[in-house]
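The structure under discussion is supplied below as structure tokens; questions concerning it will follow.
As you look at this complex, bear in mind that one protein chain is not there, while each of the others sits in place.
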Amino acid sequence: MSAVYALYADPESAQAAVDRLRAAGVADREITVISSEPFESHRFGSRDKATWMFWLAGTGGAVGLAFAYWLTQMTERAWPLPTGGMRIVATWPNLIIMFEVTMLFAVLSTVATLLVTAQMPRRRPKLYDLAVSDGRILVGLDNPTAPLDALERALTVHGGQLKTLS
Amino acid sequence: MDRRIFLKVTAVTGTSATLASCGNPEHAIIRFIPEEEHVPGVAEWKPSLCPLCQAGCGVIVRVMEGDAEVVRNGQAGVMRMGLAKKLEGNPAHPISQGKLCGRGQAAIQIAYHPDRITQPLKRTGPRGQGQFQPVTWDAAIAELVAQLDGLVTSNNQRGLAFLKGGGRGQRDDLVSQFLDRFGAPPAVSFDLFNYDVLRRANLLSFGREQLPTFDLARSGYVVSFGADFLGTWNSPVAQHAGYGQMRQGRRGVRGAFVQVEPRMSQTGANADEWVPARPGTEGVLALGLAHVLLSARLRPADAAGRAGALIDGWNAGLTGYTPADVEKQTGVAAARIERMARALVEQPPGVAMIGGAPLAQTNGLFAALAVNALNALLGNVGQPGGVSFMPQIPATVTPRRSSPPERRTLQAVTAAILAADPSPVQVLLVDSTNPVFASPSGWRTREALLKVPFIASFGSFIDETSVLSDLILPDHAFLESWVEGRPESGAAVPVATLAPPALRPLHQTRATPDVLLQVASRLNKPLDFPWQTFDEMLMAAFATLPAPSADTDAWTAAQQQGGWWGAADAAGQTRPGGPAAQAEPAGRTTQAGGTNQGGRPDAAPVRALEAQFDGEPAAYPFHFLPYASHAFLDGSLAHLPWLQELPDAMTTAMWSSWAEINPQTASKLGIAEGDVLEITSTQGSLRTPALLSPGIAPDVIAMPVGQGHETFTRYASGRGQNPIKILASAAEPETGALAWAATRVRVTRIGPPNGDLILFAGEMREHPHEHEHER
Amino acid sequence: MAHRWGMAVDLDRCTGCEACVTACRAENNIPTVGPDQAAAGRAMHWIRVERYWEGDFPDARLTFRPVLCQQCDAAPCEPVCPTYASHHTEEGLNAQVYNRCIGTRYCANACPYNVRFFNFFNPQWDRPLQLQLNPDVSVREVGVMEKCTFCVQRINAAEIQATADEKPQKDGDLKTACAQSCPATALVFGDLNDPESAVSRLSRSPRGSQLLGDLGTQPKITYLARQSQT
Partner (left out) sequence: MSDADRRLTDDLLRPLLTTSARFWVLVAFLGAIVATGLGTWVYQMYWGFGLTGVRWPIFWAFYVTNFVFWIGISHAGTLISAILRLVNARWRRPVTRCAEAITVFALMIGAMFPIIHLGRPWLFFWLIPYPNQRGIWPNFRSPLVWDFFAITAYLTGSVLFLFLPMIPDLALVRDRTTGWRHRCYGVVSLGWRGTTKQWNRLETAMEIMAIAILPVAVSVHTIVSFDFSMAPVPGWHSTIFGPYFVAGAIFSGIAALIIAMALLRTFLHLEEYLHPVHFQNLGKLLLMMSLLWAYFVFAERLTVWYGNETAEMAVFRATQSGAFAPLYWTMVVCNFVIPFPILALKKTRTIAGCVVASSCVLVGMWLERFLIIVPSLGHKYLPYSWGTYRPRPVEIIITISTFAAMSLLYVLFAKLVPIISVWELKVGAHPAHAAESVEARDDEQALFVARTEP
């Protein structure tokens, strides 16, 4: 297995490289762009925004709510001990528990989503270059299917030197 | 019973058993075979007698099985035995009626006290250093016998003196018989807060040398002159029961009560009116009340009979006791005197009582006679709701050889010892009294005792007196021994309390009466007592009492119910006894021993005496008022941790001693709460924290008696101050009783609070700030 | 019919003699903490006789008021306990389960009467004073709260006895240690569900009121006011 990529000094050239790869018929999801900072303002940076993460978080919260409801009700009924003349299942205090657990689950599910979708944690990935941490922007492909020369032409513009891993 | 109950019961008993064995010491190897059978976890209630004061409350002891470390013939080990768990009043007992005061309940700690003397001790070091070594009982008794034989051979039987607390009963009778048979002078009984003056007054007024019994339950208006009858005076438990009834026991009637005293006592706190009359003028006030009744023709003068006749100028209508005159002397407003006097007759039955400080003045007897006269005038003597005298059972079962004994006060004895050389007292026996602690330094009791060649004491603890002794023969705790008592007040029926030991001895101690009998038998010239042991003597004593029912005798019945007493009458109400109408209850009773001697009307009328105070008013501006502490009485209970940690009723102080001072006076002297004061009398001085109290007259400093022990167990030693030390030796002339309220002092502020004053309560007022506003 | 244990305190009978205080100590194995700890505010008195001064000399007055756990029906001390150590029993008692207590001391703060006490150290009894301990009452270890139980051990014993004898309890058979010892009978204990019981009758007295009743704690102890002459 192998990978092909090139490093660029600035987002503009990276963007150009991405465009040329597209032109060369490489599918969008095959192209990997790696940078040491987010570039929301560039087209390559604004690919696959994850708006549905909110929904997952919400779902997590809902699960938490349900769990907290069950927990309070079940435990209070399991051994009904009256205190201070309050009802056995005291709704007001339980609301507090429910709120906290809801938020907890929402947070956890958010993080879970993040880790899963961002494929973390994982061992050191194949396609990476230490130069990225110096501010270079990496554009490349894992296991390129397209012919190498085409890719080379696409990547070696704007001072991008082609590198291959195998 | 069904299974669930069975399980419950077993559960309860089971847990109890495990808990009962909590006291089981791991290190002990030897386990003795139990000497008695107990069902684990099941309580058995055994009768006994509270030994702490002369009231003589019958108690019941809750006995449950448990493991105790004991010594049996020289071998230490653990034994499963019946252990006393709690003391409660004996419901069948006419005096306690099932109730018991806090002190009485704490008495259980005497038996289990960690500093109890567990075996006979012989002095090794110099006297007073408290260095003793254990000796066997045989050796100890042999030594005492040798000493006594020595007196006999030197034909100096009168060289034996016996010093004891003021008790009444077979034990005391045994002592006096012992001395009588030995040829020694009678026992000297010492008790700081004794009732000699009151007994004498009652003898003079009513021919009964005895403490009065009050039928408070049916009283309408009570005037108490310094008598702490809800605290420490006379028969507190019985009086409590009556008091409760007096307040709320009768539909539509609520008895009223006035307390006359310069320092508000716990009893005074319950009064509807608190009258801080000048110390030593109580008698005058009483006669002032009488004057109002006489002058208003509310009562005929002759109603007072002999009691009145004893008062100088009685039949003349007590001229000179007009409310105005009395106000001048007592400081009590004339109008108030009028009102009180009228209330005495308008809210019948009215009754007056006197006790405590007023009798501890140089004019105490006069005050007592005045109050007696007032009662007689009110016609309440022997009447419902009035004052009466409890029928007595003769204390002695065997006639004395010599005729009635002369009275000797401790002061006289110590004086004699100090005067003569060698000491007239060669052998001194001390039992259940601690004069070195409880007598004023003026008496020089300690020096006197140090002059006595040989002292043996019977106490259970090493205190200031027994620490001076050469030989200590530790007595059983009351729960471990036969107890018997003949209370002289508190009930309408004759009472002889009796109980066998409630639990087996924990230590190698012996009952003092038994020891005396053994000594008596081992002397070269044995004192031939008809009994080997104390219980034989008791049996003989109770044999003379009528059987309560056909199928049993007095002795057996008494052991079961905790004593013998005459039946109450049909109404179940306390029937008043008294000289006027001495209704003889069931059972053979006679007048108290020694009655009527010198008590006949031929006694000359007494005239009002000014109370004399030690110390010039200029140099010593304050009256010094020591009072019997609620927890410790005269200090004999300061070794009980429960009582040390009991917040004082008035001040909430624990583990402390203090001096009460009026806030205005304090601010004049620049004294704040807790400041360390120096209180100085002509006799000496002491330092103690100040406690500001609105319930004390501006010219009075009050201090509780009981703390300030030098040697008295780990709980009391070196704690607080002893006010008795700075008391003057003034005495009431007739009886020679110490006038402990006749000392004047001066007060100076020494420094800021030193933490000696430990209070349980945070605030003394329920609305502190409102109080600040109104001031 | 279930019992509902309550008490009436007649302040006109109470003389402040504190027999109840010692009785409680003896019955419930309450340790003495000693002078140093007492000075540090750790003395334990499940029942205490509060005394309050009014006015100044010579018109000073002093009143006594025994205060023990009021066994509230709406007890503030109960719900705040995270472990149910403090809870309400069927018979309306404020139970304190020592083994469940982890010592947050929240109940003591919530209690308006300050009748809860904390074991700051393991209790000590100098040998052989421990022989007096009542085997029916557990000794509390360091770190747990304790308070008046209305002598629950006596209540249980009496109920077991009554069932064993197969006859109902009579009013007055069962007394708490304090009520038993009270020489002036100021403390009366009994079943509030029995309208004829002494405590019920006293609780209906016009002199009756409840301590800090306006806090809504619904105490089961009724205080009968002290009356005054004129």
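Letters A, B and C mark the chains as written, and numbering starts fresh at 1 in each.
Rule of thumb we're sticking to: a contact is a pair of C-beta atoms (placed from the backbone, for glycine too) under 8 Å apart; a residue touches a chain by one contact, two chains touch by 3 or more.
For clarity, every value in this text was computed on a predicted model and none was experimentally measured.
A.B. asks: Can you list where chain B touches the absent chain?
C.D. replies: So the residues of chain B touching the missing chain come out as 652, 761-763, 765-769.
A.B. asks: If the missing chain were put back, which residues of chain A would it touch?
C.D. replies: Those residues of chain A that touch the unshown chain are 9-11, 32-42, 44-51, 53-54, 57, 71-72, 75-76, 78-79, 81, 83-84, 86, 90, 93-94, 96-97, 99-101, 103-104, 106-108, 110-111, 113-115, 117-125, 127-128, 130, 132-136.
A.B. asks: Spell out the interface residues on chain C facing the chain that's missing from view.
C.D. replies: On the side of chain C, residues 37, 40-43, 48, 50-52, 67, 76, 79-84, 100-106, 108-110, 112-114, 117-122, 142-145, 212, 215, 217 touch the unshown chain.
In this text, only the chains that are shown with their structure count from here on.
A.B. asks: As a quick test, compute the distance in whole Å between the mean CA positions of chain A and chain C.
C.D. replies: Each chain's C-alpha centroid was found; their separation is 63 Å.
A.B. asks: Based only on mean CA positions, could you tell me how far chain A sits from chain B in angstrom?
C.D. replies: The mean C-alpha positions of chain A and chain B differ by 90 Å.
A.B. asks: Indicate the whole-number Å distance between the mean C-alpha point of chain B and the mean C-alpha point of chain C.
C.D. replies: That pair's centroid distance is 30 Å.
A.B. asks: Considering the complex alone, what residue numbers of chain A touch chain C?
C.D. replies: Touching chain C: residues 81-86, 90 of chain A.
A.B. asks: Any idea which chain C residues touch chain B in the complex?
C.D. replies: Contact set of chain C toward chain B: 10, 12-13, 15-19, 21-23, 25-27, 32-35, 38-39, 43, 45, 48-58, 60-64, 126-139, 156-157, 160, 163-164, 166, 177, 180-186, 224, 227-230.
A.B. asks: Can you tell me which positions in chain C touch chain A when the two form their complex?
C.D. replies: Its residues touching chain A are 73-79, 81, 84, 86-88, 218.
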